[in-house]
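Excluded from the complex is one protein chain; the other protein chains are retained at their positions.
For subunit A:
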Amino acid sequence: MNQLLLALQWLADPARWSGPTGIGVRLLEHLAYTALGVAIAAAIAIPIGLLVGHTRRGRGLAVTLSGAARALPTLGLVTLFGLWFGIGLTAPILAFVILAIPSLLAGAYSAVEAVDSQTVDAARAQGMTEWQILTRVEVPLGLPLLISGVRLASVQVISTVMLAAYIGNGGLGRFIFLGLNIQDYPQMLAGSILVVALALVIDLALRLLERVAAPRGAARA
């Protein structure tokens, strides 16, 4: 309890929030790493997921590969890529991309698969091209599920981005690893609290976005 109080005191000190190594900057770094990792992963996984969902082909392969990717330990990956690419941002971002892909992929293909096949059949029979079916029917109707994939991926990456500091980068992980090195447990705990809080805030924000993105008129629970 004492440690927690000390951590909160550590957080409450306004001097720690400003400056080039302050909490504000670290928060932004943390968010930027997350956004970068999720964005790269989305650019890879969402098109593939939509394709799998639309064609109903390759689902087995997608499930197997995401399962395998989920099983990879991220700390191991960061270390491995770190040895490979050296100190810098490449190694951790690559690991976060691999971490984010399974959720994004599953979100994308389940978004398309959840659309009523009768609706898709009708759209095709009216003379929509496959691309029009995807962009005007499947994606708008599946958008909430697609966003929930982004949400899961973001939250996973946010909780893992502290590993970036492990090989010399910024982010909230700095406080955790610094605290660990100099045995400053309140600082470590404060860093963890910040990561948890950030994850919760982003989770909530994306949940709201899911609500807003739900297509009007579609009576879905």
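Here, contacts are C-beta pairs under 8 Å (C-beta built on N, C-alpha and C of every residue); 3 or more make two chains touch, one makes a residue touch a chain; residues count from 1.
In this text, contacts and distances are computed from a predicted model.
The chain not displayed here is annotated in its UniProt record as "ATP-binding cassette domain-containing protein", chosen from "Molecular chaperone DnaK", "3-hydroxybutyryl-CoA dehydratase", "Carbon-phosphorus lyase complex subunit PhnI" or "ATP-binding cassette domain-containing protein".
Which of A:Ala123, A:Ala153, A:Leu172 or A:Leu194 touches the hidden chain is settled by the complete complex: it is A:Ala123. From the set A:Leu11, A:Ala45, A:Leu141 or A:Ala164, the residue in touch with the chain omitted from the display is A:Leu141, counting the whole complex. Summarising the interface, subunit A meets the missing chain with residues 116, 118-119, 121-129, 132, 137, 140-141, 215-219.
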